[in-house]
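Apart from one protein chain that is not included, each protein chain of the complex appears where it belongs.
So, chain A:
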Amino acid sequence: MADNLPSEFDVVVIGTGLPESIIAAACARSGQSVLHVDSKNYYGGNWASFSFSGLLSWIKENQQKTDVSDEWDDWRKLILENEEAISLNKKEKTIQHIEDFCFGDQDSAEGVEEAGALPKLPVFGAAGAEGFAQESEEARAAVESTVPESTEPEKATGTEPASAREGSDAEITSEDTSSHSAALGESAGELGQTEAAVPEASAQEPKKITYSQIVREGRRFNIDLVSKLLFSRGLLIDLLIKSNVSRYAEFKNVTQILAFREGKVEQVPCSRADVFNSRQLAMVEKRMLMKFLTFCLDYEQHPEEYQDYENSTFAEFLRTQKLTPSLQHFILHSIAMVSETDCSTLEGLQATKKFLQCLGRYGNTPFLFPLYGQGEIPQCFCRLCAVFGGIYCLRHPVQCLVVDKESGRCKAIVDHFGQRISAKYFIVEDSYLSESVCTNVHYRQISRAVLITDQSVLNTGSEQQVSILTVPPVDLGKPAVCVIELCSSTMTCMKGTYLVHLTCPSTKTAREDLEPVVQKLFNVNTEKDAENEELEKPRVLWAVYFNMRDSSGIDRNSYDRLPSNVYVCSGPDSALGNDCAVKQAETIFQEMFPTEEFCPPAPNPEDIIYDEDEIAPEESGFSNSPETKPEASTEEMSSGGSAAVEKADNEE
């Protein structure tokens, strides 16, 4: 790294996941000097989003079991006599049981390279790449094709139809040219043909998306490692608005709530309009549903309605209400989204109320999804931190925390370049802590699957639906599976495909937990041997399963020998919303700086006056911002614009 880092900060933040990024932003906003580092070459840790090729690289990286062995010990010289070091992890260990699959269509994918792939060695010469712009290291597919680089082609593997493409030995993304040069054959010569062949094939069958198209259009994908939605009255939305970080992101409403009942996907009427327009509900059901939901909105006012059932489950309570089985199903699984066996009546009512209160703020469902994926959100907070002077370093592993033996407080970090950086406070994401600190910590796991499919699980008039579907467990007591289906206008997948995220708390490996649901909802066979009814289901083009460690809700005291000025942030939890991360960030910030406000609004850039003689005006909301630019001198300039009051630019 050409530029040297300062050797002293107020706060050092290690990890760029959501809670860490919020804390970094809050600290910088309140005037602290912040260094924010991540050992990865991308933002977000387990909260990140990847292009298709980026995800393939991530999979490959996590399938490699080998540990980094070249232990560099020189940093120990930087530890003084009265200090001790707490080593940090250099290798990510939070992802397990990754299995990826490619289904069918291999005839056209045979030998196809990612056209316009941005290989790890950039087209513009390797030298520049060394110190530069390695955030692009995860090779991404560019739209315009460039010269194919034989050094690192991302190639559609010649899989048998529907056969597993498991393990790193099947991965052909290796940088080792010799390992696959045979498979590629005369790749450079062939590319012209394959490029020509694919459009031809798609002309014959315009609807079919091939694996090679996915590879080629890989840049269109923004695939989240963690699948979450924002409750429109959740803590994250409130924080985004309050802090003005919302100006860095845009959102789309989830457009439909779905239920899976008796083997069928159905739409759940939840907004006023939905209920009235619903064709599946009889008039009497509409009234029942309305009455019950209205009660839930202010159930606290009517304790007599539920008092007798406070010790029962919500499911039992629902059975006593005047509700048909299908309505009970909708309320339990798709509105309250709670467990049939574990959820108490009060919890169920609370969850239903939360859902209903979130309706209508931004649309007809309670949820928002960030354009370009959830991975944008931590980055938006990082931008705020940077605007307030925070310094960012990715691909910057940290060797250890340096602890003063006498006071027991952490004094500094030593990074992998051997630089010692001191600070007053340290925020560390859980996965960076080594096993010696975490021996008593018990982690849960999250089961995840990501599918690329060719159709929506529910065919409606519009192709551009964003849906959430809860699939209840087959065996009572097991967790329900949350399915979020994203369309291409969320900027997370290419046109003609859908990105489907499945999530549940793990009971087994991700594949064991989720494959039964995938098989119920999707066609995972090739056309040849599929039954007719299978053909109606969306076809899975590509899939990956993995387990992610859930480090949420861990008591601070379970970590061994943790200095008091070191704070631990957890990775993503399995809940649908982001409240956990926001709460954690605020709690940690308040512990560090009890007198400071948490993320007050960043001033509107248009309100800041840079004239030395004048004092910046009071911060105001996003609207009503007086243009502060001095009178313009150019003729071309709009005379009105310079003095006019700009109002609510983004209200459209």
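Note that contacts are C-beta pairs under 8 Å (C-beta built on N, C-alpha and C of every residue); 3 or more make two chains touch, one makes a residue touch a chain; residues count from 1.
Definition applied: contacts and distances are computed from a predicted model.
Chemist: Mind telling me which option in "Bud site selection protein", "Ras modification protein ERF4", "Elongator complex protein 5" or "small monomeric GTPase" is what UniProt lists for the chain we can't see?
Modeler: "small monomeric GTPase"
Chemist: Return the single residue from A:E99, A:E266 or A:E376 that touches the missing chain.
Modeler: Touches the omitted chain: A:E376.
Chemist: One chain is left out of this view; which of A:S489, A:T507 or A:T587 touches it in the full complex?
Modeler: That would be A:S489, which touches the missing chain.
Chemist: Of the listed residues A:F9, A:W47, A:F251 or A:F330, which contacts the missing chain in the full complex?
Modeler: A:F251
Chemist: On chain A, what residues meet the omitted chain?
Modeler: Residues 1, 3, 43, 118, 122-124, 128-129, 131-136, 140, 142-144, 219, 237, 240-241, 244, 246-253, 271-272, 276, 286-287, 290-291, 293-294, 297, 356-357, 359-363, 368, 371-372, 375-376, 379-380, 382-383, 386-389, 391-394, 396, 464, 489, 602, 605-606, 608, 610-611, 622-623, 627, 629-630, 632-634, 636-638, 640-642, 644-652 of chain A touch the chain that is not shown.
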